[in-house]
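Complex shown without one protein chain; remaining protein chains in place.
Up next is chain A:
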Amino acid sequence: MLAPFCKNCINLKLRGVTDNTIDPSIDRIQTAGIPILKKFLAGDNDVVLTICKRGAAPLGGGEIHFKCPISRNLKTIQMQDSGMVKRIRGTACSIRVSPAIANRIVESAKSVLLKFLPDVYIYIDHRRGSTSGKSPGFGVTLTADTTREVFFSGQAFSPLMTTGSLPCIPEDLGKEAATKLLDEIHRNGCIDSPFQSMTAAFMALGKKDVCKITMGPLTPVTIQFLRDLRVFFGIVFKIEPIKEEDKILPQVCLTCLGIGYTNISKRTL
């Protein structure tokens, strides 16, 4: 979130857990989060996030490379229409487990999604050896791409195996991810829900122009985040539900006047 405001371009090598059940997975960040960041950055920016190693929940051991340019100030954008979902892509990863598991996940996820859209393709990312981190796990992240360059995402990952817990069935995971994706699509908005707060931050840090973005129903995090933004920057968002012919849709429209933040640490030559 802070990467665009550094003094120099960020080129990070991060190690740790890449996939777990409670946080957005790295794939989700890559496919749904990075495009949002790119939208706010002006010019030809090369925000790169590459997954070198994957690491599942308890021990991690994953490694990603993140590269982000710096910018003087963020673009002010307006996003009202989320468009229609035109394709669904995804990554099913199996870390230190049998490669067949990924196939099973894909199978089940596709069984759900193909009922809605024929253009579904789920990549299989089987990791073993040095690129697979320290603990086993498997999961899937699905991303729906719309005609307006909006990305929705749904994910599922195998929970931690403790003694006595029920085994996790890959088919269920696939189905769960697909359902979550459909949920996300149903919620609509132009921003994938885990990245709402990030988007809000970028909106607030923008130029002194009106920024307007339609989002799905706000997550609790976002709500808290908006409050924090008010405390910190004194910025208040105009939040109004979308209305469509006397019907109130669950989507909300966040509007704000940026605080006009500029990256004062950047050097102008």
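Here is the rule we go by: a residue touches a chain if its C-beta (ideal position, glycine included) is under 8 Å from a C-beta of that chain, and two chains touch if they have at least 3 such contacts; residues count from 1.
The criterion applied here is as follows: contacts and distances are computed from a predicted model.
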Inset, instruction - One chain of this complex is missing from the view, so tell me which of "Nucleoporin Ndc1", "DNA repair protein RAD51 homolog 3", "Decaprenyl-diphosphate synthase subunit 2" or "Ribosome biogenesis protein BMS1-like protein" is its UniProt name. - result: "Ribosome biogenesis protein BMS1-like protein"
Inset, instruction - Would you mind spotting which of A:6, A:169 or A:259 touches the chain that isn't drawn? - result: A:259
Legend entry - Sole residue of A:52, A:124 or A:223 that reaches the chain not shown, by the stated touch rule: A:223
Inset, instruction - Using the touch definition up top, pick the residue from A:14, A:59, A:100 or A:248 that touches the left-out chain. - result: A:248
Legend entry - Selected from A:24, A:90, A:139 or A:174 as touching the chain missing from the view: A:24
Inset, instruction - In the full complex, which bits of chain A touch the chain not displayed? Write them out. - result: 22-24, 72, 76, 78, 84-86, 112, 115-118, 147, 176, 178-180, 182-183, 185-188, 193-194, 207-210, 212, 217-221, 223-224, 226-227, 230, 233-241, 248, 250, 252, 255-257, 259-262, 264-269
